[in-house]
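The structure appears right after this line, and notes come after that.
Of the protein chains in this complex, all but one are displayed in their positions.
What follows is subunit A.
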Amino acid sequence: MTSPPPQLRSQVIALYKNLLYMGRDYPKGYAYFRDRLKSVFLKNSGVKDPDQIKVLIGRGEFVIKELEALYMLRKYRALKHRYYEKDEATTSATTSSSDKKAPTKTQ
């Protein structure tokens, strides 16, 4: 089987670096995130088929979007809880009025 094109390799490395960078804000801590990220990438390191690799890269980019959404929601809820009264309307999008539980600080 032919080895995958070099630009895919650099894409994978860039994806890894980007995810690692985002791991710094992960609620369970950077070390936790980094270890899991490393093991997942290691597990898939044997994949040679370019189409398969592209699918996995797409999955990684999806995770980046999920993390962005997680971080934004967490921050929004924390600030809303700290600075605004329970019933005060602060919405432009995310929370509903039934959402009363305060987020727990994890770091």
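General remarks:
Just so we're on the same page, a contact is a pair of C-beta atoms (placed from the backbone, for glycine too) under 8 Å apart; a residue touches a chain by one contact, two chains touch by 3 or more; residues count from 1.
Definition applied: contacts and distances are computed from a predicted model.
Matching "Vacuolar protein sorting-associated protein 33B", "Electron transfer flavoprotein subunit beta", "BBSome complex member BBS5 PH domain-containing protein" or "Sestrin-1 isoform X1" against the UniProt entry of the left-out chain gives the name "Electron transfer flavoprotein subunit beta". Among A:Y32, A:F62 or A:Y84, only A:Y84 touches the chain left out of the display. Considering the whole complex, the residue from A:K38, A:K54 or A:K75 that touches the absent chain is A:K75. Panel shows subunit A; residues 14, 17-18, 21-22, 25, 27, 64, 68, 71-72, 74-76, 78-80, 82-84, 89-94, 105-107 of it touch the chain omitted from the view.
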